[in-house]
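Data first, discussion second: the structure below is written as structure tokens.
Complex shown without one protein chain; remaining protein chains in place.
Chains here go by letter, A, B and C, matching the order in which they are written, and residues are numbered from 1 within each.
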Amino acid sequence: MFSQFDTEIPIRPDDIDMNNHVHNTKYLDYVLAARYIQMTENYKMPMDQFADLNYNLVISTSHIDFKRALKVTDKIIVRTQIDSISGAQCKVNFWVLLKSSNKISAEGYIVYTLISLTSGRPVRIPEAIIEVYSV
Amino acid sequence: MFSQFDTEIPIRPDDIDMNNHVHNTKYLDYVLAARYIQMTENYKMPMDQFADLNYNLVISTSHIDFKRALKVTDKIIVRTQIDSISGAQCKVNFWVLLKSSNKISAEGYIVYTLISLTSGRPVRIPEAIIEVYSV
Amino acid sequence: MFSQFDTEIPIRPDDIDMNNHVHNTKYLDYVLAARYIQMTENYKMPMDQFADLNYNLVISTSHIDFKRALKVTDKIIVRTQIDSISGAQCKVNFWVLLKSSNKISAEGYIVYTLISLTSGRPVRIPEAIIEVYSV
Partner (left out) sequence: MFSQFDTEIPIRPDDIDMNNHVHNTKYLDYVLAARYIQMTENYKMPMDQFADLNYNLVISTSHIDFKRALKVTDKIIVRTQIDSISGAQCKVNFWVLLKSSNKISAEGYIVYTLISLTSGRPVRIPEAIIEVYSV
């Protein structure tokens, strides 16, 4: 069982689109921003350590269900939780929550694949990284 | 059976991210840009006609499988095809193809929901719009 | 003499470009995000009050001198200060500062023009708004 981590991500005016709501493609940017912070603060393995170990962590799948549109004045929490790790892949579930009501604005998952920078091919996620993820 | 439509979408330098590839969240922007053009050129119903009819077309789900990273110099074709229409929802499959090789860079689907601007609630997609989609 | 206001704006991974630095066009987004916050927190006149008063505040000029590239891990403060108000226009100077060293990453100015939503034409900034700005 993997831990949930919550990170507040500020909405910027440039995230708003012609419908006067946060643009659909910004949600994944919010999740990636939250994961970036959580890798340092919660997992204690900043993203640049992947490059130091000759790895790249690429996104193989993104899936988002949009539930409630967000306004520029909304405050949001991005919650993420690793769902499973298998071979070269790690599936991370996420929820974008309205801070005021805890209601779900969007939810979904990302499948990451670990790539060797040498071969450019997927590599099995090593035990040391699984341990990092198992906080 | 619904038609496939192909639209070339130029990659811009500002779409490139720290990995020197097109940023993951830009793919959906490319697909939305292609749909926007196809609504006018292929379906002959420009997006602003939805507003004129007191409708909004919102995205309920986006799903993307990323296969091959894109570089700033790549040329891409966005292919879309309606998969199914049911109630208030329309599922659109898409493929982002490398123009030179026809290889798939990414594929996925979007589920759109038709919303009444009056009630703010989903409304069954009317026959007239199903007909527009059935080219 | 107008006050200076400082607002920390987080850098997001999606702001980074192919040069592995914050993309040039994001700096103005940071400044606009800071102004948006400062209008509420410092001037006590949130941006949406302009619309309530039948005004729009548009950007007529932006000027930026880039001094030091920013990395994804940098922390920045956006400092702004009204330089002058004249007729329909308000000139705002800004500085993007590295939080750790207080060094200037970029500096410049924005000229805003107040527009009447009724006429679509510039209108002289009224005394009431000049007073709001004069904190």
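Simple rule for what comes next: contacts are C-beta pairs under 8 Å (C-beta built on N, C-alpha and C of every residue); 3 or more make two chains touch, one makes a residue touch a chain.
Computed from a prediction, not measured in an experiment: that's the story for all the values here.
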{"item": "Residue of A:L57, A:V72 or A:V132 touching the missing chain in the full complex", "value": "A:V72"}
{"item": "Contact with the hidden chain (one of C:N56, C:S86 or C:S101)", "value": "C:N56"}
{"item": "Where the unshown chain meets chain C, residue by residue", "value": "19, 24-26, 28-29, 32, 56, 58-66, 69"}
{"item": "Missing-partner contacts on chain B, residue numbers", "value": "9-10, 12-14, 29, 32-33, 36, 72"}
{"item": "Missing-chain contacts mapped onto chain A", "value": "13-14, 16-18, 20, 23, 25, 72"}
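One rule holds in what follows: only the chains that are shown with their structure count from here on.
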{"item": "Chain B against chain A, contact positions shared by both copies (same if over half, else different)", "value": "same"}
{"item": "Length of the line joining the C-alpha centres of chain A and chain C, rounded to whole Å", "value": "29"}
{"item": "Interchain centroid distance [CA atoms averaged], chain A/chain B, Å", "value": "23"}
{"item": "For chain B, residues contacting two or more additional chains", "value": "25"}
